[in-house]
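Below, a portion of the complex is reproduced, with chain positions unchanged.
Order of writing sets the labels: A and B. Residues in every chain begin at 1.
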Amino acid sequence: MTSSVIIEQLKREKILELLSQGKRIDGRELHDQRSLSIETGVIPKANGSARVKLGDTEVVTGVKIQPDKPFPDLGDKGILICTAEILPLADPKAEPGPPGEEVIELARVVDRGIRETEMLDLKQLVLIKDKSVIGIFVDSSVLNTDGNLFDACSYAAVAAILSCTVPKYEIKDDAPVLVEGVTSKPPIKTTPVSVTMARIGDHIIVDPTADEEACMNARITITTNSDGNICALQKGGSDGFTIEQLIKCSEIALSVGTKIRKQLEQLM
Amino acid sequence: MTQLMNENGIRCDGRRIDQIRNVSIKVGVLKNADGSAYIEFGKNKILAGVFGPRDVHPKHMADQDSGILRCRYHMSPFSVTERKNPAPSRREIEISKVIKEALQSAVILKDFPRTVVDVFIEILQADGGSRCAALDAASVALVDAGIPMRDMVSACAAGKVADKIVLDVNDEEDKEGQADMPVAYMPNLGKITLMQLDGILTPDEYKKCLETAIGGCKQVYEIQKKALMEKYFKNGEA
């Protein structure tokens, strides 16, 4: 234990020393993301799926689409539910059991990025108003952690949705019945892209690794849509940002997001 | 559907776009807590109670080098229109976390190793902006408990309603408006320690919204100070 604590400490000092020269420990520029690979269709039994690697952070997302009852007072909309889980095999510190506050925050931030950008036109997913709608369940499982789970899960969820096919249901006797072999594309309106940044001292870095997260003062995740608007935001971490830093972060999120959006939209 | 703003720029509750709702804070309202505050922020009615520094249970959560901060944001079953199940929802767990993080850099717990400061927040009646109002009360309750602090934390939301950037979004505006951005701010250190956004803003609107929210935080800060004065320096005298 002791030796690993010392190594952690040395790593932190190195990260801070390099940052003071405008450099990062893995050679990236401050506003560079790690290499991002996206593979879709990895779970053929799901209606949509994607496996994302963002550096060494790895996520699989599966989309399940099935008829459901609408939420009360939302009878004119389909259901969208996004969850996230850090599998215990992903991280020596992850533990089986009910999700802790970090995992709940992760799932809710991924969910809001998709919901608040209005990526899916949920009004097109109604089978019988107030009684039966299509439910879209977007479940993300983190397979390996190396920082920035927010973006990795978000990209995997968006990719899985973009690549999914929606089964067709007919109404018989007031109940939905699957029409075999007929599917359609999901009703996509925009492509949300989240970009997570860390503040370490006065430096804003994009896509922090686990080592960088261990040094960060504060974190921010900003999700933008295809029109260049800002649609969802979550600040984290125990310290704060100045207003100038927050404006800079929004600019970074837009410019980095544009590149990622192109990569995601190739999946459609 | 409510009309959220009339032709004169007056909002559904009669406010101007740059006006916060009525806010009143009372300090030291709970006998058993080490510090406490009660806030009414619009229709929000919120209690915050602070205990500690005190021993940590379970012990493995303790930090050998510092005190730790814990937060619970909880809604009473009768606080919202539809009765709420008393068990904590995922939303309440997330808000507890962001409130804790918003307070964390304000409190100085280095001198209290192996202890915890617990901040318990009860939403007796919820309106728009309950997490900001909760933070405002919690921050005052921490001062009332005598916890050393670098700065106050003052919180207020801004948002986009009827295509305008407005200060301090209420319940109807939150539900039918276009964007809601809760912000917490340390007024002397100039740092934003909580920020979230739901809704769609252009980059220009984003900037304006952020500035508007910080303006609200500064107004709240004055109310927080006044409330503390009332308890600790009766009639404004030192």
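What to note about this one:
The rule is simple: a residue touches a chain if its C-beta (ideal position, glycine included) is under 8 Å from a C-beta of that chain, and two chains touch if they have at least 3 such contacts.
Keep in mind that this is a model prediction, so the values were computed, not measured.
Each kind of chain appears once in the view, while the complete assembly in this file is A x3, B x3.
Going forward, only the chains that are shown with their structure count from here on.
Rounded to whole angstrom units, the spacing between the C-alpha centres of chain A and chain B is 27.
Listing the residues of chain A that touch chain B in their complex gives 101-102, 104-105, 107-108, 112, 116-118, 220, 225, 228-243, 246-247, 250-251, 254.
Those residues of chain B that touch chain A in the complex are listed here as 90-91, 93-94, 96-98, 101, 104-105, 181, 186, 189-203, 206-207, 210-211, 214.
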